[in-house]
Every structure is written in C-alpha cells, then in structure tokens.
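Structure provided below as structure tokens; questions to follow.
Note that one protein chain is taken out, while the other chains of the complex remain in position.
Moving on, here comes subunit A:
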Amino acid sequence: MALVVAAGLLVGYGARAGNGCTSGHGVCGLGRRSPRSLAAVLVFMTTGALAAQVLRPLLLGGAS
C-alpha cells in the first residue's frame, strides 16, 4: 500500500516536472522528433528499469 502511494506521488509529480509521461514523451514527443522527449524517454526508461529490478525487490524483500 505504502509502495503504491509512493509510486503514485512520484509518477504524478514527475510527469508534471518532466512535462510528460510515457504517452506524451514516448509516443507523441518521439514522433515529433523532440530532443527533450528523447532525453526524457531515455531517463525514465533507465530509472524505471532500475526501480523494477533493484528498488522493488529491495523494498518488497523478495516477495513480489
């Protein structure tokens, strides 16, 4: 539950601060060949993989 709340806060705040989300930067921004969107996509793909592979197992203590 706490994990879901923390993740929601991060996604909401991050999407506003970063001016976009997976659809906005990923699908629309890349389609417009926007350098800002390419940078954002590379960053959130990296931190997303990091969170899923490292942070999540750490926080959940092995139980998924």
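Simple rule for what comes next: contacts are C-beta pairs under 8 Å (C-beta built on N, C-alpha and C of every residue); 3 or more make two chains touch, one makes a residue touch a chain; residues count from 1.
Operating definition for what follows: contacts and distances are computed from a predicted model.
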The complex lacks one chain in this depiction; which UniProt name from "Aspartyl/glutamyl-tRNA(Asn/Gln) amidotransferase subunit B", "YeeE/YedE family protein", "Isoquinoline 1-oxidoreductase, beta subunit" or "ABC transporter ATP-binding protein" does that chain carry? "YeeE/YedE family protein"
For subunit A, enumerate the residues touching the unshown chain of the complex. 1, 3-19, 21-23, 25-36, 39-41, 43-53, 55-56, 59
